[in-house]
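Handing you this structure, nothing more for now.
Every protein chain except one is present and positioned as in the full complex.
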Amino acid sequence: MINKVVSGADEAISDIENGNTLMLGGFGLCGIPENCITALVKKGVKDLTCISNNAGVDDFGIGLMLQQRQVKKMISSYVGENAEFERQLLSGELEVELIPQGTLATRCMASGYGMPAIFTPAGVGTEVAEGKEVRNFNGKDYLMEYAFDADFAIVKAWKGDTAGNLIFRSTSRNFNPVMAMAGKITIAEVEELVEAGELDPDHIHTPGVFVHRIFQGAGYEKRIEQRTVRTKN
Amino acid sequence: MINKVVSGADEAISDIENGNTLMLGGFGLCGIPENCITALVKKGVKDLTCISNNAGVDDFGIGLMLQQRQVKKMISSYVGENAEFERQLLSGELEVELIPQGTLATRCMASGYGMPAIFTPAGVGTEVAEGKEVRNFNGKDYLMEYAFDADFAIVKAWKGDTAGNLIFRSTSRNFNPVMAMAGKITIAEVEELVEAGELDPDHIHTPGVFVHRIFQGAGYEKRIEQRTVRTKN
Amino acid sequence: MLDKDGIAKRIAKEIKDGFYVNLGIGIPTLVANYIPEGINVVLQSENGLLGMGPFPFEGEEDADLINAGKQTITTLPGSSIFDSALSFGMIRSQKIDLTILGAMEVSENGDIANWKIPGKMVKGMGGAMDLVASAKNIIVAMQHVNKAGESKLLPKCTLPLTGVNCIKKIVTELAVLDVLPGGGFQLIERAPGVSVDYIRQATTGKLFAEDNVPEMIFD
Partner (left out) sequence: MLDKDGIAKRIAKEIKDGFYVNLGIGIPTLVANYIPEGINVVLQSENGLLGMGPFPFEGEEDADLINAGKQTITTLPGSSIFDSALSFGMIRSQKIDLTILGAMEVSENGDIANWKIPGKMVKGMGGAMDLVASAKNIIVAMQHVNKAGESKLLPKCTLPLTGVNCIKKIVTELAVLDVLPGGGFQLIERAPGVSVDYIRQATTGKLFAEDNVPEMIFD
């Protein structure tokens, strides 16, 4: 089996350069590649285009990269939880492209499936449709949306093996598997890295062929954005 | 949770009518819905259009339906293992539409994903492209292929629960998950049916929302088409 | 006049046994609390879950298990987890029977605006555009008028649209209204103690009302 293991986040992201386009997995702060984000901040790489459903919060997730002015453009579906983001956007330092969440996910998937474009009804008749090809199938209008083209996809999984196979846990799966399929280079950080053969082939969410580099991350904070609970009575 | 359990194959297929279009999961004889095929033969429903990667062998799988002249048209990628099939085809009793295997799978997937059409390079410049829209993306030609529209999808899984969630085993997965997503009505037969809550939500291959009827099948033969072995020395 | 829970309670009556339902943020989330006994419903959360349960007990929160509002939640027996593409795949292929979401404006022909106010910081549409473009049955839960006292049921939306010709039903603190296929709002029920005239004054879009519009009944 082909071994994809690298020493850690610094090595994994070492060839990411100024101006690259990155996909970053996660939904809110759930399932984000914490170790790689820390390494990107340390490396100080700039002018990045980041494709990620959200932009983190002020002091966590992609928010840490925004603090360092490393992001030129965000491509997201929702960016509401971040004051620094708002400041940079209003001052013109940051560009943002808002995309319907399903369109975002499906444009990632299209890339992984080698499909140059897909059709979705999301955004028909709205400003999202401006400049896009509209096509009618069976009486319903659809927008043609293109597959993403990202230099790197950076994802976080629960378990992985040395062959690059990934298993995600609960709703931290979210965008991670579709982005893992879509990077020219895909980097996966995992909470637990095991030897090839230890994962059940039937349980693997992302086959290793899509993953180029893998390492076991450390010190996961896994911060909760909205702690909602009920009380036992 | 919504309960999808029916008593068995006869009830599951009871409303399939002459002239319906059926998707049938499986690759060769691997992962085919044996119980439903038996029930379809018993019911004697005719003039079916069957979307299935293969057409079974003379005395098993879809071959049993061919014997009874129940199939009007096969939509498949490879139909080479069946002498009765050949006889009916040459005599004009049976219509066949051959489709590249990846196109077949992706047209099923497109249906499940609510995408009316997809683009694939498979078949460009060949007779498969005849009458189809060709479109160039980034210097490469693609065919536009439409999502399938099937009245029923009939799949076989290893385990399932009362909520319709499915788990497949090894390469008997094949076309089953993509077809399960694509039927107007999806029928799943499983080797083992368990209560909702017994399957790990992270291990489910087909979420129950796609499955309308489920039952535990009986007497699986699971015939091997090409028994290839090596000897210990 | 209903409070938020009243609106949620009235909407819950629209949910039928066997429905898969997607609930938006705000009032729609409250609907889960009022689903009638004996009605089996599966809640979808578009970040990748079918079978969403209530909030966890204190101390049992799991950072890996959240809903589309980023709240910690639980799963119910029979739940399943999937990625974002499959989640919107099942939305697009209309496997979700009912979508309930909030709105800033709804027009006579079923257009909805709920994501952007010109001049204000835009947070994004999230999954709302996908949901309204695909769902076969959409109910809007909202206040009848905005904070400035202006009707949110309009001849034409003034805000940037989220989707067109998609809203079928609206439940507000004043009324239940259907959007007519040919355009216009059909008054179906009045909130307890609210008159047709009152509703008419609060509705800028074309309102159709029969002679005896019943009051809502809560069990």
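Note that the chains are named A, B and C in the order they appear, and that numbering of residues resets to 1 at the start of each chain.
The criterion applied here is as follows: a residue touches a chain if its C-beta (ideal position, glycine included) is under 8 Å from a C-beta of that chain, and two chains touch if they have at least 3 such contacts.
Because the structure is predicted, anything quoted here is derived from the model rather than measured.
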Open item on the list: Need the list of shown chains touched by the one chain that isn't shown.
Closed with: A, B
Task: Identified contact with the non-displayed chain, of A:28, A:63, A:112 or A:217 - done: A:112
Open item on the list: Touching the hidden chain in the complete assembly: which of A:98, A:181 or A:224 does that?
Closed with: A:181
Open item on the list: Applying the definition given at the start, please give the residues of chain B touching the unseen chain.
Closed with: 27-31, 53, 76-81, 86, 89-90, 98, 100-106, 108-109, 120-128, 158, 168-178, 205, 222-232
Task: chain A, residues in touch with the chain not shown (by the definition above) - done: 1-3, 111-115, 161-163, 165, 181, 195-197, 201-202, 204, 207-210
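In this section, only the chains that are shown with their structure count from here on.
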TODO: Take each protein chain as a node, join two nodes whenever their chains touch, and name the resulting shape: line, ring, star, complete or other.
DONE: complete
Task: Chain pair whose interface holds the most contacting C-beta pairs - done: A-C
- [ ] Please work out the Cα centroid separation of chain A and chain C, and write it as a whole number of Å.
- [x] 29
TODO: Please work out the Cα centroid separation of chain A and chain B, and write it as a whole number of Å.
DONE: 33
Open item on the list: Based only on mean CA positions, could you tell me how far chain B sits from chain C in angstrom?
Closed with: 36
- [ ] Give me the residues of chain B that touch two or more other chains.
- [x] 113-115, 201-202
TODO: At least two other chains touched by the same residue of chain C: list those residues.
DONE: 49, 75, 81-82, 85, 89, 91-92, 134
